[in-house]
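Structure first, then comments.
Heads up, one of the protein chains got dropped from this complex, but the rest are sitting where they should.
== chain A ==
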Amino acid sequence: MPNITLSGVAKSYGGGDYAVKNLDLTVPDGAFMCLLGPSGCGKTTTLRMIAGLEQPSAGTIAVGDRILDSVERGLYVPPEKRDMGLVFQNYALWPHLSVRENVEFGLRMRKVPAPERRARAAAALKMVHVDAAMERYPSQLSGGQQQRVALARMLAINPTVLLLDEPLSNLDARLRLEMRAELKRIHDESGATIVFVTHDQLEALTMATDIAVMNEGELQQLAAPMELYARPANRFVAEFVGSPPMAIVDVGAAPTGLAGSLLRFVESRAAGCAPAGIGIRPEALRLDPPPDAAWSEEALVEAVLPAGSSWTVRLRILDAELYALSYTPVEAEPGDTLTCWTDQMHLFGEGGDRISSWDRTKVGA
């Protein structure tokens, strides 16, 4: 099965504003690709363009050798001929058709004979575990069941590409957790290429094989989840992925306070390195006794926020406020002074791109 390629794709709604700017993206065959970004970043528009529900203003969209859209060459395949599946955020089940009829619809359109249609619909419903509700109507189903039916409706046609638009955002927390595992399983079983859109980084990190981070219509980084987390391409990605987010200290011309302290340490390690920003993830800011080679500084405890398995501590270090995330109990009261240290820093250059990381264990990157 082929890759999905987007090259030079742009979408403008007129007036010089671009929802998507010059996007180049390849979704490898069989991938579970996530488009991640804040609302309004162009991720849903991108998905709808792949589905053919919106048309790009420029660029080419292809699956393998089959060109679906090419503004430059005047080629267009309408959505109904693309053989893709798309699960809508609000499911868009047809209220006047029963669950079975909803799922059979795509097969009916493909003129699949009735016995086979029934069998395939039943199989798809079985795959998502709602085969018991076959003859009911969508309004009689719970939100989670509706979601599964919407999924089954698209799985029934065996699409080579399955698109999901914020599929889990309308579910409650428990169902969401369950559906994440389900989607992963369905991806493995069906072998389809899945592209899904979300603004929830946890969803992206837990499910995807590849994550494309977008912001303001531009692709920021395309990487595997842990790669994205360990080596964010720029300040946007670094701050968007991770919770609580990475703290990035701006290094000015004559840095003082925390920035000065961090910069002196960085320069002592790698001479000639001149970062514009230095980032520390909360879990990398440690409160246990510091080793010799690490950067350390006195910190004033402002608040301790226990959350069962972890402790978030708000610290004042010199002139800055930072969060530390600890997985061991923090025995401190507001007003106490602790020594905090880190051995993992991300260095960002002038334009915001990451220039290197400093890691005690793995030097450089």
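Keep in mind that, in the parts below, contacts are C-beta pairs under 8 Å (C-beta built on N, C-alpha and C of every residue); 3 or more make two chains touch, one makes a residue touch a chain; residues count from 1.
Throughout what follows, contacts and distances are computed from a predicted model.
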- Complex minus one chain; that chain's UniProt name from "ABC transporter permease", "NADH-quinone oxidoreductase subunit N", "Transcriptional regulator, IclR family" or "GvpL/GvpF family gas vesicle protein" is "ABC transporter permease"
- Task: Tell me which residue among A:K43, A:R100, A:R117 or A:R153 touches the hidden chain in the full complex.
- Result: A:R153
- Note on the structure: Full-complex touch with the removed chain, picking from A:I4, A:V63, A:L86 or A:C340, is A:L86
- Message: So one chain is hidden, and I want to know which residue out of A:A123, A:L177, A:L205 or A:A223 touches that hidden chain in the complete assembly.
- Response: A:A223
- Note on the structure: The missing chain sits against chain A at residues 8, 10, 12, 18, 21-23, 51, 53, 55, 57-59, 69-76, 78-86, 88, 90, 92-96, 105-106, 109-110, 153-154, 157, 218-223, 227, 231, 233, 351, 353-354
